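A single protein chain has been removed from this complex, and every other one stays in its place.
Let's look at chain A:
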Amino acid sequence: MDDEEFGALYDALKRPVHAFAARRVGPEAAKDVVSETFEVVWRKRDEFPPDRAAWPAWVVGIAKNKVLQELQRRTRKHHDNRFAQDWTVEPVTDDTSHSVLDSVESQQIYRELTPAEKHLFDVAFFRDLPPSQAAAVLGISTSAFTTRVSRLRQRLRDLSEATGVPGPRPVADTEERIS
């Protein structure tokens, strides 16, 4: 991967990676996740597969690990109780859906999802990831991924109704296929 290719990949994915991370660790820490993710990409740029379509999945996989490390760091530091942010700003939990980028209503819905649903949501909502690669990130087949996404759509509609958040008009599958 040369500088031009790396720059194009960075420009295409830095904002989705930020949104992906912000949902879990907050927008400020998400900036670090973006940097750390692409620092790894930079170091491994010669190891990326020749098929460019596969690059976003690599980046998401790295970002997923960086988010996990950040959550572990917070947990570890919380136990140390040495520095200030642990004590005031953010409770240590895997449910830190406090991104300022998502609407308040959507954050409310996200908080209701189970950990597994959140993980599925984060990967599925990452734009630029086609189904086969999103499935690969999750370690499941494309068919299983699509089935779970279908269930997640229904789950979001149910939560939308339960929480009083105005939901989207369901998109008819047939209508989609025709268009």
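The working rule: a contact is a pair of C-beta atoms (placed from the backbone, for glycine too) under 8 Å apart; a residue touches a chain by one contact, two chains touch by 3 or more; residues count from 1.
The rule we apply is simple: contacts and distances are computed from a predicted model.
The chain absent from the displayed complex carries the UniProt protein name "CU044_5270 family protein", chosen from "Protein ImuB", "CU044_5270 family protein", "Imidazole glycerol phosphate synthase subunit HisF" or "Taurine transport system permease protein tauC".
When the full complex is taken into account, the listed residue touching the unshown chain is A:Ala53, out of A:Ala53, A:Leu68 or A:Ala162. Counting over the whole complex, chain A has residues 3, 6-20, 27-28, 31-32, 34-35, 38-39, 42, 51-56, 82-85, 87-89, 99, 101-106, 109-110, 121, 124-134, 142-143, 145-146, 149-150, 152-153, 156-157, 160, 165, 167-171, 173, 176-177 touching the chain that is not drawn.
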